[in-house]
Structure formats: structure tokens, C-alpha cells
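With one protein chain held back, the other chains of the complex are shown just where they sit.
Naming follows writing order (A, B and C), and every chain is counted from residue 1.
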Amino acid sequence: MHNTIEKATGKLGILTPGLGAVATTLIAGVEAVKKNLAQPVGSLTQMGNIRLGKKSENRNPKIKDFVPLADLHDIVFGGWDVYQDNVFEAAMNAKVLEPMLLHAVRAELEAIKPMKAVFDQSYIANLHGDNIKQAATKADLAKAVMDDIENFKEANDCSRVVIVWCGSTEIYLEPSAVHQTLESFEAGLRNNDPAIAPSMIYAYAALKLGVPFMNGAPNLTCDIPALMQLAKQTDTPIGGKDFKTGQTLMKTILAPGLQARALGVKGWFSSNILGNRDGYVLDHPDNFKTKEVSKLSVLEDILQPESNPELYGEIYHKVRINYYPPAGDNKESWDNIDIFGWLGYSMQIKINFLCRDSILAAPLVLDLALFSDLAKRSGMSGVQEWLSFYFKSPQTETGLHPEHDIFKQLIVLQNTLRQLMGEEIITHMGQDFDQDLVEASL
Amino acid sequence: MHNTIEKATGKLGILTPGLGAVATTLIAGVEAVKKNLAQPVGSLTQMGNIRLGKKSENRNPKIKDFVPLADLHDIVFGGWDVYQDNVFEAAMNAKVLEPMLLHAVRAELEAIKPMKAVFDQSYIANLHGDNIKQAATKADLAKAVMDDIENFKEANDCSRVVIVWCGSTEIYLEPSAVHQTLESFEAGLRNNDPAIAPSMIYAYAALKLGVPFMNGAPNLTCDIPALMQLAKQTDTPIGGKDFKTGQTLMKTILAPGLQARALGVKGWFSSNILGNRDGYVLDHPDNFKTKEVSKLSVLEDILQPESNPELYGEIYHKVRINYYPPAGDNKESWDNIDIFGWLGYSMQIKINFLCRDSILAAPLVLDLALFSDLAKRSGMSGVQEWLSFYFKSPQTETGLHPEHDIFKQLIVLQNTLRQLMGEEIITHMGQDFDQDLVEASL
Amino acid sequence: MHNTIEKATGKLGILTPGLGAVATTLIAGVEAVKKNLAQPVGSLTQMGNIRLGKKSENRNPKIKDFVPLADLHDIVFGGWDVYQDNVFEAAMNAKVLEPMLLHAVRAELEAIKPMKAVFDQSYIANLHGDNIKQAATKADLAKAVMDDIENFKEANDCSRVVIVWCGSTEIYLEPSAVHQTLESFEAGLRNNDPAIAPSMIYAYAALKLGVPFMNGAPNLTCDIPALMQLAKQTDTPIGGKDFKTGQTLMKTILAPGLQARALGVKGWFSSNILGNRDGYVLDHPDNFKTKEVSKLSVLEDILQPESNPELYGEIYHKVRINYYPPAGDNKESWDNIDIFGWLGYSMQIKINFLCRDSILAAPLVLDLALFSDLAKRSGMSGVQEWLSFYFKSPQTETGLHPEHDIFKQLIVLQNTLRQLMGEEIITHMGQDFDQDLVEASL
Partner (left out) sequence: MHNTIEKATGKLGILTPGLGAVATTLIAGVEAVKKNLAQPVGSLTQMGNIRLGKKSENRNPKIKDFVPLADLHDIVFGGWDVYQDNVFEAAMNAKVLEPMLLHAVRAELEAIKPMKAVFDQSYIANLHGDNIKQAATKADLAKAVMDDIENFKEANDCSRVVIVWCGSTEIYLEPSAVHQTLESFEAGLRNNDPAIAPSMIYAYAALKLGVPFMNGAPNLTCDIPALMQLAKQTDTPIGGKDFKTGQTLMKTILAPGLQARALGVKGWFSSNILGNRDGYVLDHPDNFKTKEVSKLSVLEDILQPESNPELYGEIYHKVRINYYPPAGDNKESWDNIDIFGWLGYSMQIKINFLCRDSILAAPLVLDLALFSDLAKRSGMSGVQEWLSFYFKSPQTETGLHPEHDIFKQLIVLQNTLRQLMGEEIITHMGQDFDQDLVEASL
């Protein structure tokens, strides 16, 4: 199958709606890596290995040496934002990276100026920018975004473009009639249906052009029948929702561990403090609602209370995000987990994660850009479930249950790559370390 | 293959060298479960499910309904200890379980009186008991243990017996000449070779009789060529070392998660406080050494610094166990993990686990007893690597690298059970949620 | 002066509006102490010492042996509640104390049945009881409470009675016209002014009868000119507001320490989880508002940003209370404190307090009852600032600034007792350890 994958020749444009903390950390980082000033830690595509064949074969290449991904030197960045700051200014404001590092790539960052954003105050109350597209209808806005993409591609001599949403969390939205078919959606664009969020306009524009679209926020965006249909029509990969960083990352690591050991869970209280723009947006209850829904589903899916009512039938799960300016981008989470063991005796696990939001998110953007480009070149269209590994709330084809367990997600991702390249998939049995041994002992 | 598994008919004797906190918590618990007073939480054999076939088949039975395990009502308990207290008295002293619960099964517990222990002060400086076998040679001691086992089996009308070591940590010991062959070992027994530890005498006695032996402490015990050879000769399953509870359990859950995300690790500091007999024994440096070796190897195996020197080549890993009487059996661990992400930016994870040592260990003893009995009836002999899931320092056939990642260990355990029962093994691809989808999209 | 203090002869009635977790923990505890089953830990009157004279004199009696307090054996308990449960039933429901302990004093507890409560749903949305007084006007309700007090006193042969509010937090209320004078207040009672809260009716009734009233909740209650005036008129001690337990207790211990060292504070984030009735009431934003105001003022008063703007001028202080049923009465707080030192370098203190709400509050109720009775017998009327030690938000005479520093509060309390008994007050200089030394060295 792998001989059918298109080569990654030419330049790849990575466009992000949102040039805030996450996107600028990504861009500055890639430029620094290109200059050998730092390492792209946290990026599976750049730093991760993949085991192939039997354990005894000892084949364990870097992923980037195994599958044909775009090279970092072939990447060009661009994006949209409601503020006019260029990427250097925005990165300085974000206070994520050291000024010294930013100065080392200053020229590259200053060259990137945000295109005017599609923005609607009713979707994000706590943001106020002035770099905003004006148009009579949402259809016009979509057209303008398509023009942006085409212009960027041409101006930068790109052979391919992908889009990864790095913007803010919009208010909570449930799918409604206008989202059901491509027809109703396009009508909605023309008559300014209020249920069409700005993020949907970006996604629509991307998919019309066959440009992969990955959604890093919990927004509904392309998780609606209309856009899933469009993705299939134009052979375009899509994926989402919400980068899995920080607390939820820890949750999808720890919960499978508790379940593996048949330890019960009575309660899980998660508190967060953060002081960046994301924290400020989420301080508004309507926007927090969107995030909360994304964060709460995780435990239930992993622990499967319906199969284990005695262990997981009564979990009280609560998530709080608190805007706390002294923390800046240093998001900090505190989890208290009430578990019980043998005979119901209770125990507690308390986790304090002093993390950095954008530092954790930036490599995910890079991986999603490179993998969605790979998917496009490999002819994989529609929802890319094998990229669930990267999302808090993985999008699935309608009706399917998402997988949240990060270890199962990783196996799926790796086996997808193996299968794509014509390698045997790995089962941790047989191909794995103990098969011969177990067989011998049977 | 499963039609060759012997039925689990008749009574199963579970004998434990050591009738302290762990063993009495197990025994009292099983008796309470039999009276429907409590649930055997934490036991995979009793509470865990196993998924079979394709996800869409929705087959997810309890493990105990899937493989032919001994029923809890068919179990009889016994053991050896250096103290004369019966199990009720010992359980009251251990202060793990509520007096009210112990009184509810008092008669059953009082009926179990410890057999005289094989003990050697030079192996455990901080224990001082008076219920100890006296004999001229270690060979005589081994013979006495064999007699104990035979007598117990007959007196309690057992069809099978298994042994799980629940005793203390002995001083650190490296394999030497006397441990290399069965011949040299038996000579050593006869001439009281000081390198033959008490735990080895129990293991030898068990294996001579074809009784499975599982090792819950980090002691060398049956992890020597002589006893591995004997296990093969007598078709006996063996396994070890050191029950994976508390801090190490958390470590083997968390480390694979960090590695999955290609996040770097600079340091991992682990501190423990506990106030039970185990803590007191480990307060002696010679005994702590044995434990330390068992605890330290975990990270290196999971993170594979040789494959990822940029991420894991410089880990400073330190483990401390502090005897702190106010904690009693409520072992508490505190981990500080220094990680780094994108461009090398540092972050910290701090985990405070308020656990209960014996509550976490007791269900492991039960599972190991039942699974080693299953292995024996299935004709599996020698080291049972598929039970690595339960151990801090999994014993392997000489020369093989142990697997510490708890998620891979669980897949191996489950696939072993599936294979034993003639079910398809599961790869999280194909049989799993996304195969059709992925194929469709290719 | 002390020879003017009335003797504590006869019985003292302690009445509490609210017979929930705190009050029942107090009552069961005092009964258990009287039977020598437990110790009144946390009670300064019962367990605390007080140093007298010069350090070299070595006089350090128990407070209860120094000042003439009511003896525990002379105390009779009673109270009001919106539920009909007797104190035994209420204590069992509260799940604070072990059933075994409650059974040991069951007869005493069952004998105490709550009088009908004054209640108004609009002041506490999340409580729903059926043991409630009905009357045409608030004046009638006040009269009914006075009758309750008189009847209780007679029925139990009490020579004195005190009241300590142990009920829930009412919605936030600012003082308005009706609260300004006794006249307007009494008119308000007659015409059912909605700004007169149930707690004010209790306080009014108490003060009319000269019964000391201490306020354990953050409610406005007697912190209004009308009732302060009444207290003076009837020579009655009053005090409040809000028992200082848990997180705020820690805050008033720690903040003075940081200030002592001239360490700066940038942010203080306080999160709480608790699962008892108090937590449920506070889950309603209107009731939380009252609590929040009480909790927030603490830092500002201690750190005095106006004197030290460089150190404390920019504190971001946030307090969250989260209802989390798995915690039950085991209130748990997590504080993150962002401080800075030499040259502005930042540091963090994280405090996780696994406390028990009612266990911390019960001894405060006892002390306040005994000390307010002492104050009454000593002729001290109006606001008892020397009892600030016990309150989150100490009530002061109008216009004065409250003292929150627990160490200064303690010195004031102790010096008040010393002065009352004709002992020298202590300055930690001169009378203290280093005077001679310092003088010698000058």
C-alpha cells in the first residue's frame, strides 16, 4: 500500500486560525529547531521511535525515518488572528518562550503577519480584536478565507497546505438543522444563520479546497454531518477535537492504569489555574461549558461504568478552570482522586501538574499538521480516528464511541503507520516478547 | 488448547510464608467476601472483565466466568510465621482492617495457626520471633517444609496447593556458585551454605512437590538457575518478584504515558513513608538494598534511554523508604518528576499517593494463587512471564529483558488467557474499533 | 478586678440554632469527654496552658484552672433545627464521628430533640426542612424563641444560658436602614421586613434576655448597629463572625509568617472540596457570596498592602468552594501561594490540608460558649474583640479594623485573661526571656 503514498515533495504550508500562545510557540520552536538551537521534544513525528517486526529483530527507527513526512525545512507558516501583532510581537506578549530565544529567530517571526480573522463577538465574549474581516454574508467570509489560502499557497510556492485550529474556545453549541447537510449548511452561510460559528467557516473553506483541517479546540466546527460529508466529497482528512494536554493527558494515562488493576473510583476532582488568554476566555461560563463537556466525557469512556458498576458506577467527576493571572501560561492542575481497593477500603491520589500549556500543545500541532498531510497523500479522507491520540474529545464517524485510553490510541496510531508502510501490525503477543516462551510452556 | 485444561475440582490450599499484614488482609477479606460482607476490589480474577472477539460483538465477560479458576468457596488458607499469633490476632495487630470486620470472621481466622517458620536472623536483622523451626541442616528444614505442605493438604482435603511468599524482604543477595545448578544447590542445603536464604528453602520444598511458587518480595528466592531447572523438572509454575503496589504501580502507569508523548525526563525522586512491619524491616540498609534494586530498574526498562538518549539519557532516579510509625499500614508516597517538553522547557509532576499497602497487595496474592493454579492445570511450567503484570521486578527466563509497562503487561496477560481458551488475540487494530474505518479510508 | 467575677455556680445551658454536623459533634464529644472516652483536643479552655509572670517563675497553668469557667459536668445542651431528628440521629447522618462512639453516648444524645426553627427559604435555597415555626410576624417568631429559651432554662434548672450559632450560611446581606437602630429593627420585626434574616431573630431574642450570642457563620446577624445597641443596653456579650477553621486558619497562620520575613506575595489561590450539608448550601452562589466576603478580607488585613505596596500591592486572591460529595465532612483544601523573595525571584508554597470541618469547629463552639459566659459574669458587654481568635471575620465596634493575625489574636486573648485575673500582661520583652540579657548587654 505504501507505494501508493505520494511523495512529500515541495513546500508544505501550515496555516493556523489563531496566532496566539500555542501557534507562536510552535512557529518559534520550529524555526529554532531548524537552526539547531533546541529540540522538538514532545513531538512524536520528530522524536518518537516505532518498533517493527519481532522484538528480536531490533528494528526501532524514528517515525520520521519510517514514514514519508514533510521535512521541517520545507514548512512555511501563516495564519489569521483578531490582533494585528506579527508573530514576534505575539510571542513576546504570550510570555511562553524566553526573550533570548525569540530574538534568535526574530526575523523569521516578524515576517509572519496575521491575515484578517473571521470573528463574531457573540461566540467569544472575552476577546476584543481589530483585525477582522468584514463581509455581507458568512458565504462571503468563507470565500475570503478560500482566497487567503490560495494566495498564501501561491505567494509561498507551496505544493500542499494544511490547517490546524489554534484559536479560542467558542461558546457551547449543539448540532442543529443547519448542520445536518451540506445543502442546508451552504444555505445557512448565505443567509447568515447564527448557528454557523466562525470556526465552521474556516473549516468549510479548507474542505472546499481539499485542505486537511484539524481542530485543536473543543468547538463543534467540523464535527457536524454537513462538513463530514464535504470532507468525503473532496477526499480531505479532518480530525478533532481539543488538544489533549495537561490535566486530561494525565487523566487518560492514569485512568487506564486504575482500571487495569480493577481499582474502584468514587470521585475525581480536577482543578486548574491558568493565567493566559485561554484562561481569560474560559472564565466566561458559556465558553467554559464547551470545554467542560470535552473534559468530562473522558473518564466514563475509559472506565466503562456499565461493565463495572461496582467499581465505576458512582463516580462524582468535577472539573474546574480558574483564571489566575499570576500563573501566566504556566497552567497548573490539581487532581484529587478518591479510589477504593480490597473490601472497599478507600485511598487517595493527588496530582499536582505544573505544566506549560503551550509547550505541551505546540508539538501536537506539528504532528497533526504532518500526519494530516500524510493522510491526504495516502488517500485517507474523512475523520482520522487514528489521530485520537492527540485529542481530548476524539471525533468519530457518527454513532461510534471514541477511544480515550492513550495507550490504546497509541497502538492504533502506530499500527496504522505500520499498515500504511506494509509492516506487520503488533499485538504484544506472538510478534512480541513472550510468544515463543508462552508457546514453549504450553 | 483449552480442552486440555484440568478442571478446578476439589479444594485449593493457599499457603503463605508470612502471615503478617498482607496475608491476614487477604484471608480476612476472602472470608468476608464469602459472607457477602465486602467485595474483592482490586482483584482482576474476581472483578475484571475481558473483551472477546470484535468490538461489535460486545462480548465482555468477567474473567472468572471465562477461564476455569478455583472458586473462592473452595479455598483453604494456611501459612508459616515467626510469631505464634493466630490469624485473628495477627490481623488485629496489623491494624489494616477495621476490628468490626475482623470480628465478623473471627472464628475462621482464629482457626488458622501459623506453622513454625524457617528463619535466619542474618537475613532479616529487624525481626525477632519465637515460632521457628530448629534443624541440623537446611536440607532438614526443606524436608520439614515439605512435610508441612503434605500434612496441610491431607488435613484439609485439598486436591491442589499453591504457595505465595508474603514474608519480609531479606538482605541483598547476588546469585553465586551454589545457585547455579540443582546439584550444587542440594549440596548446599546439606552443608548449610550461607548463601541459601530461608525463602529459597521454601521455594525448593514447593517445587520438589510440584507446588506453584509465587514470590511477592524482592528476594532472589527462585530467580536462580537451580530452582528454575527444578521447576521445569517437576512441571511447576514459578513467578516473581515483589508485588507491584503503591509507588511502583504508579510509576509503571505514568512512565509509559510520558514516553508515549515523547516527553523528556530529567529526574524522578520518590519518597515513601510507612509505619508497618515491612517499613521497620526496610529501615535496615541491607534489606533496603534488595528493595531498592527492585524499584530502580523500572524506569530504565520503560523509557529505554538507549533508544532515546536525548529524552531519557540523563535521568537522575532516586528512591527513598522512610520508616514513620504514625503512618501505620497507610503507606504514603510522594513523587517529584522533572520532565521537559518542546524546546527543552521544564515542567513538574508531583504525585502524592495515600495508599494502603496491604489493601493493594492482598488482591494480587489472590490473583497469583488462582492464576498459578490455572497455569499448573494447563501444563504451563517454569517462569510465568504473562504474570509480569503483578510484579515490580518481573522474573524472566535467563537473558530476557523484563517488560515493566503495565499496559503491555495487561495485554500479554489477557492475550494469554484468550489463547488458552481458544479465542482470537486482540491487537487494537483489525479486531478493534477502527479497522473497517481505516480500511475504508485507505 | 477578678474578685468581681461572678462564680460559675449552677448549670450552664448551651443552645445552638442548628443541630447539624458541628453542634452534634460538639455535644457527642462533651458527653464522651465526661465519660473519659476521649479528650477535648482543640479546645483552648480545656487543653490550653497560659504562662504567668516571668519565664523564670515557671507558672504555666491550664486555662481552665486559671479562670473560673463552667465545668463540663455542669453543661446542658439544647437547640433548634429545621429537621426533626434528635441529636443521635442527626449525628449518625452527619457521619463525622464513628458509630461506635455515638452509641457510647446514645442515651444522652437521643434525649435532645430540636426545638422548631425560625426558617426562611429565601435566605437558604438549598435546605428543606419540616420542623419550622409558623407565626404571623417576625416579632412573634422572636417572642417564640424567647419562650423557648426561658422554658429550656427552667426545664433544665440552668442558672445561665448562652447561644452559639451553628446553623447554615444565609444569603449575602448588606446592612440597610432597618438595621440602623433598635427602634427601626423592632418596627421591622413587627411588619416583617424582608431584610431581617432568621439569624437576626435568634440574636434579638437572646440579647433581649441578656443571653450572650456568638455567631459561627458569616451571616450579618448581630453585626448591625441595632443589635450592638441592644447588647449594650442589656449588658450582653456578642461576637462573630464565622468560625475560623481549615483553610482560613492556615491562612492566618501562614500570612503573618511571610510578612514577618518581608517576603512578597503575588497570588494566593485557595480551592476547597467538601461534601457535607454546609458544602451543599454553599454550592448556591448567593450563599457562597456571604462566605467569600468573609474569607477574602483576611489577607489584606494581615499583609497591609498600603504599608508595603512593593510586597503586597498586587496580590491576586481567589477562593473557591466546591461541593464534592465523596469528601463528606472531610473538607480538603488546596492552596497555591505565589511568593517572591530577594530581587523578586519567585517561589511557591502549596498546602494540602486534609481536615475535618466539624472536628475543627466543635471545640471553638465550646470555647466561645464558656468564654462568653465568663465575659457575662465579668461584666464585659458588647462586641468581645478579645475572642477574634476564633473568627474568620472578627466583628469589631463600628469603625475599627479587625485583627486577623492569629498570633496577635492569641496574645490579646491571653492578656485579657491575665488582666481579668490581676496578673501582669506579657510583652515578650522584659517579663520575658531576654530582658535581663539584653539589659546586661546594653
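Keep this in mind: contacts are C-beta pairs under 8 Å (C-beta built on N, C-alpha and C of every residue); 3 or more make two chains touch, one makes a residue touch a chain.
These figures come from a predicted structure and were not determined experimentally.
For the chain left out of this panel, the touching residue among C:N60, C:T137 or C:N191 is C:N60. Touching the chain that is not shown, out of B:E170, B:D223, B:E332 or B:E403: B:E332 (per the contact rule at the top).
Residues of chain B that touch the chain left out of the display are 266-267, 269, 271, 273, 316, 318, 320, 322, 324-327, 332, 334, 336, 338, 350, 352.
Residues touching the missing chain, restricted to chain C, are 1, 25, 29, 32-33, 38-44, 46-49, 60, 97, 101, 249-250, 252-254, 256-257, 260-264, 307-308, 310-311, 340-345, 347-356, 359-360, 362-363, 378-382, 384-386, 389, 397, 400-401, 403, 406-408, 410-412, 415-416, 419-420, 425-430, 432-434, 437-438, 441-442 (touch as defined at the top).
Everything below uses one rule, namely that only the chains that are shown with their structure count from here on.
Superposing the C-alpha atoms of chain A onto those of chain B requires a rotation of 180 degrees, given to the nearest 5.
Chain centres were defined as the mean of their Cα atoms; on that basis the chain farthest from chain B turns out to be C. Separation between the centroids of chain B and chain C, computed from CA atoms only, is 52 Å. Computed centre separation for the pair chain A/chain B is 39 angstrom, with centres defined by C-alpha atoms. Contact with two or more other chains is made by residues 352 of chain B.
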